[in-house]
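There's a structure below that I have some questions on.
This view holds just a subset of the chains, kept in their places.
So that you can tell them apart, the chains are marked A and B in the order they are listed, and the count of residues begins at 1 in each.
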Amino acid sequence: MTASRAAPAASHPSALSRDQLLELYYWMRLTRSLEERLVNLYRQTKVVGGLFRSLGQEADAVGSAFALERRDVLSPLIRNLGSMLVKGATPLEILRQYMARGDSPTRGRELNIHFGDTERGFIGQISHLGDMVPVMAGVTLSFKLRGEDRVGLVYVGDGATSTGAFHEGINFAAVQRCPLVVVVENNGYAYSTPVSRQTAARHFVDKAPGYGIRGLQADGNDVLAVYQATKEAVDTARAGEGVTLVELITYRRKGHAEHDNQSYVPEGEIDRWAAENDPLDRYVRVLRTQLGFDAEAIAGIEARVGAEIDAATDEAERSPMPEPRDCLVGVYHDPPLAPVLWYREGVRSAVDSHERPQGWGTYDAR
Amino acid sequence: MTPAEAATGEITYLEAIREALFEEMERDPNVFCLGEDIGRYGGAFKVTNGLIDRFGENRVIDTPISEAAIVGAAAGAAHMGLRPVCEMQFIDFISCAYDMLTNYVATARYRAFLPCPMVVRGPSGGYVRGGPFHSQNPEAAFLHTPGLKIVYPATASDAKGLLKSAIRDEDCVLFFEHKYLYRRVKEAMPAGDHIVPIGKARIAREGRDLSIITYAATVWKALEAAEQLEREDGLSVEVLDLRSLLPMDDEAIVATVRRTNRVLVVHEDTETGGIAGEITARINDLAFEWLDAPVKRVAAHDVPLPYAPALEDFVLPQTSDIVRAARWLAAY
């Protein structure tokens, strides 16, 4: 099974109910509006560290995650806020996380959307690109070994495909026929590096035969096409037929992070994608003209999203900062607590004198 | 080798490891092994020999040559409730999984509350003419990674007891096996479910005049030296076998310093950057007043480990080195 091909155009996704069709829009809208809120908070310096956008890639994240069942597991990357929302992450969690609050999912330990929850079925990524592929090979190996009817999905960017970890992980999963879907989000750039300097391949989907797996390619800005292709890959995995590589072609309209001015992008390229190929605009058009939804349905979602984000922001802003000593908890199951170093004994916190180092101005970590 | 057979007599360090794997796989269906050539072939050193016959291909998994994937996949499986035991064909190849271990695995619990109970084990160490890439002692490279545990047994019963503890541990344990000891040391196993706790050192020999703190193969060299020093110099040398390197048994270290007031730290790794530095710092920190002499190190020369016998023997610490160093220290 090494055939690579474009998945069929998917303007009539008969398997989705009308509620689901609207839901897709809800998740995309929520993703975009939540990020817009984060931009405001970033400008107010309430965000600690960098801010990463998925503007223009909402369809890719939402449509692919939507193809999973609740019991399935996915591993998101920095531009998969939409996937995480679909999988059950809440705006409140995201906001607390970006503001490094004590009651955020990582209690202030990790950056931005680097968090997970195995109950809801998403795994906290680390920064080192590619590493989640072997990890998801192992997650799905466990499904196979236990005979569980569960599937895993891991995202990699066009840039991350160059890492050794990606290669080792996808190959391992392919040989073991793990129930895994590998989504390559080809958004044209890795930081400033265009795809042409990342690989000499014509398409990322051309990598599939080299691993003896199925390959599919879809328009990443068409949420229904994304859903359809991913669903096909998920079904393949669920049927015990192993790994599929799904290439989603999309475009990163913002810089790598908020500070990046995208000087390396050819004149007009961003505007063209924004004008002609915005995934939300496109889907609204489909909903209205092809699927027969009225303007009220769309407006209703927008209102709901706005209210939800406002409420979440209010609550997140009330969230406490972490207690300094919480940093010592839980490196190991046993011992549960790292010792306080001798020169701190009896001192409330490191910073009860004056010093409080500032983050470095334009520093953006991922 | 069944548990019944084993109870009747002495088994080697290598067989002790196999016995631990066997017993833990019997006890807990979540335990499984993965690595290169560990299935039908039984592993390069035959440590996993026979496991596949008993537990089948799903629990003794031959992998591609992909150390990062082996470790990463183990982590993923561990998150889901399994208990993977990874074999590195030689521990030298753990370097290929360095990122995965130090960044992904070690931090999983802390940053993401993901349990990651897994073991990475493999043949380590020199004295076997393995050359620079089949003789390494990688422990020092992992010592500054909170989230990992490191053990390195010297005896057959510790190998068994520590591996069983490692498999039951809720976090990732690096289990270094000294290949020079695989078939050279033998012991009868304690009866029953033999467990050696992680984090506890062992006094391998009691003494009053001087302490040698060490682990793995050099425990045996230290014991040889201690005997010679007793015989030829009337010196009473204590040998402390650390067994666990992370966490380290500070209590036992302090106790031996207080007893003898003179410490020689011995290890097979290079002197610079080896674990002796950490041990020396801890002694300074916790028992400086008890020192009658500087803490001294006997370790490998700071060069890649060469292959020819005459070269390897020169680079690595030998019993005669320990004897000379101990005499100097005793006379200080």
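As a convention for this text, contacts are C-beta pairs under 8 Å (C-beta built on N, C-alpha and C of every residue); 3 or more make two chains touch, one makes a residue touch a chain.
Just so we're clear, the structure is a prediction, and the values are computed from it rather than from any experiment.
Asker: Only one copy of each distinct protein chain appears here; what is the full stoichiometry of the complex in this structure file, written with the labels shown?
Answerer: A x2, B x2
Keep in mind that, in the parts below, only the chains that are shown with their structure count from here on.
Asker: For chain A versus chain B, what separation do you get between their C-alpha means, in angstrom?
Answerer: Going by mean C-alpha positions, chain A sits 40 Å from chain B.
Asker: In their complex, what parts of chain A are in touch with chain B?
Answerer: Its residues touching chain B are 106, 109-110, 114-116, 118, 123-124, 126-128, 131, 133-143, 145, 164-165, 168-169, 171-172, 175-176, 330-335, 338, 342.
Asker: Contact residues on chain B for chain A in the complex?
Answerer: Chain B residues touching chain A: 32, 58-59, 61, 63-64, 66-82, 84, 99-100, 103-104, 107, 109-115, 146-147, 149, 169-171, 247, 285.
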